[in-house]
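All protein chains but one are shown in place.
Right after this comes subunit A.
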Amino acid sequence: MLYVAVATRTFRRYSTYVGATVAGIFTNSVFGVIYSFAYLALWDQRPDAGGYDGSDAVTYVWIGQALLMTVAVWGGGTTDDLAERIRTGDVAIDLYRPVGMMGWYLAGDLGRAAYHLLTRGIGPTVLAWLLFDQFDFPGSVQAALGFVLSLVLAVVTSFAIRWLVACSAFWLLDQSGLRMMAGALALFFSGMALPLVIFPEPWRTIALALPWASYLQTPADIWLGKREGLDLLAALAQQGVWIAVLLGLGQLVLRSATRKVVVQGG
């Protein structure tokens, strides 16, 4: 399978930088500890804020640190390669490959996500389990399986948004400004800065409906057992709908880009 080959190659490419991975795990863990204590202070004052208790809040923090790189909340991943290849003109090579370009890059990004999950995901999680009594693993098989499914959907959602940002380079040549803006939006509306469930209304409802909720809030709620049974299916369905919309949009943008834009240097 071609796409599996692309994914495993990307996995291997990322696994070259062992020092970077160890440093990253350490950094994620430092931030995890800081946010855990800050949230504990908040839930100490308000033990039921957002329908969470202190233990949920600490668990949420560490799920967030585990997913930060896996879901590429800040940006990055194979879409950065794409933007660079658009800038240099190498994208022409991608365009005449006899495979769908989006599938190629998505496969690569899933390989990257798998690597980041195994290292920067599991590393801080183990530490959280050792350091914080409040940290909990999923309480049921349903929650664990739901989380894994939801996580895959989270990576694809993030890929679809990053794809759109990267494709802006067809027109702007330099994606960095837009990429940073997109990163800021994602950081806030994914629930990475603060769980979306404690946003005041109407922001809570709005934020939960946006695609970024897929990045962290939805998988975390499934892990914590806040969404079960039919509600769990509804959560996954919402993620699926956004993926369909965003990937469809991505195809449209790619098509109009290849039709209208003269690739750099040729």
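Note that in this section a contact is a pair of C-beta atoms (placed from the backbone, for glycine too) under 8 Å apart; a residue touches a chain by one contact, two chains touch by 3 or more; residues count from 1.
Definition applied: contacts and distances are computed from a predicted model.
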- Item | Options "Lipoprotein", "ATPase", "Amino acid/amide ABC transporter ATP-binding protein 2, HAAT family" or "Putative integral membrane transport protein": UniProt name of the undisplayed chain | "Putative integral membrane transport protein"
- Query: Pick from A:Ala20, A:Val126, A:Ala209 or A:Ala244: which residue touches the chain that isn't shown?
  - Reply: A:Ala20
- Message: One chain isn't shown here. Among A:Trp163, A:Phe199 or A:Trp223, which residue touches it?
- Response: A:Phe199
- Decide which residue listed in A:Gly89, A:Gly103 or A:Gly177 touches the omitted chain of the complex. A:Gly177
- Message: Take the complete complex as the reference. Which residues in subunit A touch the chain that isn't displayed?
- Response: 17-20, 22-24, 26-27, 30-31, 34, 37-38, 40-42, 45-46, 49-50, 172, 174, 176-178, 180-181, 183-184, 187-188, 193-194, 198-200
